[in-house]
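Only one protein chain is missing from this complex, and each of the others stays in its spot.
Order of writing sets the labels: A and B. Residues in every chain begin at 1.
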Amino acid sequence: MNTTLPHWVQLFHLLIELGGTLAFAMSGILAAARKRLDAVGVFVVAFITAFGGGTLRDILLDQRPFFWVRQVEWVWVVLGLCAVSMLLLKKHHFAITERAIEWPDALGLGLFAATGVHQALAQDMPVLIAVMMGVVTGVFGGVLRDMVCNEIPTTFKDRSPYALCAFAGAWVYVLGWTLDLSLPAAVSACVLVTAGLRVLSVLGGWKLPDWKHE
Amino acid sequence: MNTTLPHWVQLFHLLIELGGTLAFAMSGILAAARKRLDAVGVFVVAFITAFGGGTLRDILLDQRPFFWVRQVEWVWVVLGLCAVSMLLLKKHHFAITERAIEWPDALGLGLFAATGVHQALAQDMPVLIAVMMGVVTGVFGGVLRDMVCNEIPTTFKDRSPYALCAFAGAWVYVLGWTLDLSLPAAVSACVLVTAGLRVLSVLGGWKLPDWKHE
Partner (left out) sequence: MNTTLPHWVQLFHLLIELGGTLAFAMSGILAAARKRLDAVGVFVVAFITAFGGGTLRDILLDQRPFFWVRQVEWVWVVLGLCAVSMLLLKKHHFAITERAIEWPDALGLGLFAATGVHQALAQDMPVLIAVMMGVVTGVFGGVLRDMVCNEIPTTFKDRSPYALCAFAGAWVYVLGWTLDLSLPAAVSACVLVTAGLRVLSVLGGWKLPDWKHE
């Protein structure tokens, strides 16, 4: 669908996609390192974190082949990142790596959410379902990462807005679609809103309200 | 398939479906509250508990669109239940809520099992597979709920008959199908047997035999 777009738009899209995928994979590698998984575990968790959200969306929307089957070079990229990390990553890098990937992660979250919404709308799904597919695409890689690592998914309990940023961005994409915006405009709006909200909530230490069930 | 049935049959079916779905969602909300999940976690767990069994069945039977995509108002109902619960549910309500949902849960279990068996038989599956699809539809929402909440699924270890009630009801549905019963008759028989056995086993404190592996 990008073939008629200007080159710099395509380049920008590719850069965010690459940054987001590497950030997602890296967060999987960090989780695996914390649990001292072996090389097999590291690759599987990195792979699931990077591609799990989109794969689950494709299963739910019954779309084949998967993104990583069509463009198998992305699997090699994740494999390479795993190898480099296992050789070079030390414990005192964990915290700084985690902070360094926050920004590409936020941009990737927005881009992947836009992709999910787009594909569901292209199948004439109701808008609420399309929004959910956007959130699933952006968020469920991390959910599956935590489930494989035997943890309750962080996104479900840390009260820091993450899925909600993707949720907001997804509605922006729906709005852009309804207003018949061009594809790059709608995607950009979704990425900006998602990543902007995410950055603000990290910097501002925003928290969702807690249960008051005592 | 309900269009030619009398109105009161349709109404009855809708009531059980609504009660069952709300009971399933509520059991997800309670599990999420016990783990102090945030609003995102509460909704995801409620959603997965309510619709996860039927969704897994549809993936296994390769059926699309999912029930909750065709009738998106059910998603809004679960969203609403989550919002109300997060505002009003206190810790001293947990036990009483859990007991209050046992009855609609048992009826829903029977109805969902009947649906699963029906759809598998309609695809000419072997009866054992159809029975398994009935059990998956009724039970795997709760299984996924427990897996997301990082627990061994309760149904697999508490020795209280739950999946087995759905299993028995599913065979009743198969019998009704074989005898060419009308749809409402077969569904009712399945619901009655499933819910009846479930109620009896709760009231009677029935337990499956334990391992004697010492």
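By our rule, a residue touches a chain if its C-beta (ideal position, glycine included) is under 8 Å from a C-beta of that chain, and two chains touch if they have at least 3 such contacts.
The structure presented is a predicted model; accordingly, all values stated were derived computationally and were not measured.
Q: So one chain is hidden, and I want to know which residue out of A:5, A:18 or A:147 touches that hidden chain in the complete assembly.
A: Touches the omitted chain: A:147.
Q: Looking at B:42, B:106 or B:164, which makes contact with the chain not pictured?
A: B:164
Q: Sort through A:15, A:39, A:95 or A:122 and give me the one touching the missing partner chain.
A: A:39
Q: Could I get the residues of chain A that touch the absent chain, sorted low to high?
A: Residues of chain A in touch with the missing chain: 32-33, 35-41, 44-45, 55, 59, 62, 64-66, 68-69, 72, 75-76, 86, 89-91, 147-150.
Q: Please give every residue of chain B in contact with the chain that is not shown.
A: Residues of chain B in contact with the hidden chain: 59-62, 125-126, 128-129, 132, 143, 147, 150-153, 155-159, 162-164, 208-211, 213-214.
Convention: only the chains that are shown with their structure count from here on.
Q: Quick one: report the Å distance separating chain A from chain B, using the average Cα coordinate of each chain.
A: 31
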